[in-house]
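Below is one structure; the comments refer to it alone.
As you look at this complex, bear in mind that one protein chain is not there, while each of the others sits in place.
Read from first to last, the chains carry the letters A and B; within each, the first residue is number 1.
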Amino acid sequence: MSPVQTLFSLGIALMVPMLFAALGELIIEKAGVLNVGIEGVMLIGAFSAAVGVNYGNGSIWIGLLIAIGSGIVCGIILALLYVRLGTDQIVTGIMFNILAFGLTTTLAVKYVHASQSSQFPDWDIPGLHSIPGIGDVLFSQDVLVYASIVIAALVWYLTRQTWFGLYSRAVSEYPRAAESAGLNVWRLRYVAVILGCVLTAVGGAELFANSGGFVAGYTNGRGFIALAIVVLARWNAFYVVAAALLFGVAQALQFEADKLGFLGDVPSHVLIALPYILVLVAVVFARGSRYPAAVGIPFRPTRSST
Amino acid sequence: MRYTSLCMGHHISMRGITKAYAETIANDDVAFDLAPGEVHALLGENGAGKTTLMNILFGMVRPDAGEIKLDDGVVALSGPEDALERGIGMVHQHFMLVQDFTVAESVVLGTESAFNLKLRRKNIEQRVAEAAERLRFDIDPSQRIRDLPIDTQQRVEIFKLLYRGANVLILDEPTSSLGPAQIEDLFTSLSSLREDGCSIVIVTHKLNEVMEIADRVTILRTGRNVATEQRGNYDERALARMMTGSEVHDVTVTGEEYEGKKPIYQVQDLVVHAGSRLNAVHGVSFDVRPGEIVGVAGVEGNGQRELVDALAGVAKIESGAILLDGENITSRSALDLRRRGVSAIPEDRQGWGLVTDMTVAENLALTDVPAGRFNRNGFLRPKMVRKQARQVLEEYDVRPPNPDLPVRSLSGGNQQKVVIARELSRDHRVLIAANPTQGVDVGATEYVHRRLLEDRAEGKAIVLVSIDLDELLKLADRIIVLFRGKLAYQAPRNRCSVDSIALAMAGTPGEGAEITEREAAAAAGAETAS
Partner (left out) sequence: MTAGSPALPPRHGLEERLRSLTLARGITVWSLLRVIAALAATLIIFAILLQLLGSDFGTAFNAVIDSAFGNSFNIGQTLMTASLLIATGLAAAIPFRAQLWNVGGEGQMWFGAFCTIGIALNLPKGLAPGLSVAILVIASMVAGAVWGLVPGILKATINANEVITSLMMTFIAIELGNWAIDGIWPQGASNETMSVPANTLMPNIWSGTLVTWGLPLALIAAIVAWAVMSRTKLGFEIRAVGLNPQTARMNGMSVGKVAIVTFALGGAFAGLAGSIFILGINGALPAGFPLNNFGYLGIAVALVARLSPLWIIPSAVLFAGLRVGSDGLQASTGLSTTVGQILVALFVILLLAFRLIRFSYPEVASR
């Protein structure tokens, strides 16, 4: 494959963790909650996948299963904090990230073999994979890549074409109105947070699979980039895919730069920093993108006030 | 989905309802009855406990004690969902509508299980259209809430409840945002609903409405029952007495007719944009003379907020000009306007007028500090701030006159006094007041009116924006009407006709416009003559 093809192929593979995390965050924000702890959840997902692989005879699927489990646990804890206890979401999220980092680093020493890794199987889509030029790039990826696209479509459907999606919208814009229409705001938010955390943890599992092992804190801001992706994409699941792809390719640049001639002279550190700089640029273009009105504000049901 | 076109009303009986919050007892052993096919008014001042009582009936609040009987069976409502199932619905004072939603989405919110995975826009719009047809309601399911005028939004709120089979409708202060014509329409709808067998509760503090539409009235005062009376057994005076516990004095305008002085405050062709096209200001002009109160009337949502924001220096002015004593002050910052002598009493004191977590003294100094007062060598002098505050608090009769209390601990009326104290004690030539007596009890309202008239007597130019027409008729020297961001009527008080004002507020063209021209010509003629 030509360097450009490799770039995109790699970019598509690299976008998946951020894509899953962004889709998860989309569901969560569309229910009125801001999960800054997304980075920590992803890290815990990666860690759990590593543990699963370690104790599951090297099977990545066991790793995935454990990661999903960890996503549920994180989701329950965060839902308790954000929704039921109504703690400040931004600060709680930041602390959760520190906790996640400390926990995974400490436990990794004992429960993870740094060098043991496993990958998701590749799948060359028959027929499509032989299309010259793009076949190799698009249709010769690992299964989780395809799964992420399917899930993006499902998330789009969930948020636009289901009653859950409609109710979430109400809960994220004007939860008091939802309450007076008979909806249980807390219950809707619990579901959204747990679902979102599961998706984010799956993103972490893919990160582990891509990276060939577990290194302390190696999420390196991917979760936060996912936060930006959601804003950029204006909470539309399909635009999320496009934005994630953009950042995936930006990340891939650091690996392919030397082969791409014009970028060969740029110091590797600049390329590593490129995705973060890209977020800042993108934020300027995303001006006018407005968070749902009630995001980040804890909801106190009228019935519970004394 | 049960949407019956005929209400089959319930007998509702609430007994011994008690609800206490941290600082007050909202309901103290309250009783309330409702019969099918009646309009029952729940009357009381702000803070009497009416909304709490109805929130309890609607399941949004759990009472500390007491029981609710529905047709002889005691019910314990678990929440609004439960109440709606049983046919009880409530329209709150601030509509519970998501601005981005369509009418159809707003109506069906909460009607299906969240796990139902199929939602088709066309489908729900059709359902809602059919129901609207059957219930003889004139609404368009595909419109967005933010594009609807206030009275249509209210109709959507009521329709929401009927769609879900409600036969008990609770309306909390339904006329607070409506003009006279729309109030008539509302009462007509309510009458026909009553005929169909619905029971309706109107929570209100307006005596004339009780007189007009109620079959029965229950009066609450400071959380307790005062009386329940059938139609015919009371008049307005009696109601007022029961509501406030004392004789109410009318504040009458005693200021002299101002003489044809030159206008000191001029608004010319002001254009202000807003989120929804209904709300913007589309070219408004008026003058205010020193010692004159110009009342701006209009149904909420016709550009008043944008107008006030623009005059206070908080909103962006697209075009047009504001002149203060000949000087162009358009687009000046809020701080600058204050320095030049434009004070503003915003509506919604807790949202715009006060920082509730700061002390009374800090709130009084809210504009002074950024302007650089109380500054010595770059440092604030808290003692000076407090000393000044103490003086002002006494002068304006704020209770308790303690500058160190957090403002949140003051009553609503006293909080408003703090705002008024700050804005009036500053050197000013112009005062912009927006709904200054909203949510304030009768005693404090009297106080606010008195202060406004005193300010007028001192020769200040006052712009009083209010959705309360009675207040304007009482205080204003001249009344202008805002409709869809434009001036729809203008006349001096002693020459204006309430009917014309009402028509202008409702946007009825023709007659209103004629009168506008005629009156304006007469007014102009009369003014040049004096």
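What we mean here is this: a residue touches a chain if its C-beta (ideal position, glycine included) is under 8 Å from a C-beta of that chain, and two chains touch if they have at least 3 such contacts.
Since the structure is predicted, the reported quantities are computational estimates derived from the model, not experimental observations.
Engineer: For the chain that's been dropped from view, list the shown partners it touches.
Structural biologist: A, B
Engineer: Just to verify: which one of B:P63, B:G79, B:G179 or B:G223 makes contact with the chain not shown?
Structural biologist: B:G223
Engineer: Tell me which residue among A:Q161, A:N220 or A:N236 touches the hidden chain in the full complex.
Structural biologist: From the options A:Q161, A:N220 or A:N236, the contact with the absent chain belongs to A:N220.
Engineer: Write down which of B:S13, B:T356 or B:N402 is the residue touching the left-out chain.
Structural biologist: Of the candidates B:S13, B:T356 or B:N402, B:T356 is in touch with the missing chain.
Engineer: So which bits of subunit B touch the chain we can't see?
Structural biologist: Output for subunit B: 20, 23-25, 28, 47, 94-95, 99, 222-224, 245, 275, 312-314, 333-336, 338, 344, 346, 351-358, 362, 366-367, 369-372, 375, 378-380, 382, 411, 413, 441.
Engineer: By the contact criterion defined above, which parts of subunit A meet the unshown chain? Give residue numbers in ascending order.
Structural biologist: The list for subunit A reads 36, 80-81, 85, 87-88, 90-92, 94-99, 101-103, 105-107, 109-110, 173-176, 216-217, 220-221, 224-225, 227-228, 231, 267, 269-270, 272-273, 276-277, 279-280, 283-284, 286-288, 291, 293-294, 297-298.
Rule of thumb we're sticking to: only the chains that are shown with their structure count from here on.
Engineer: Can you work out the whole-Å distance between the CA centroids of subunit A and subunit B?
Structural biologist: Using C-alpha averages as centres, the distance is 45 Å.
Engineer: Inside the complex, what are the residues of subunit B that reach subunit A?
Structural biologist: That would be residues 21-22, 55, 58-62, 79-81, 84, 90, 92, 96-101, 105, 108-110, 112-120, 160 of subunit B.
Engineer: Mind pulling up the subunit A residues that touch subunit B in the complex?
Structural biologist: These residues of subunit A touch subunit B: 161-167, 169-170, 173-174, 176-184, 188, 191, 302-303, 305-306.
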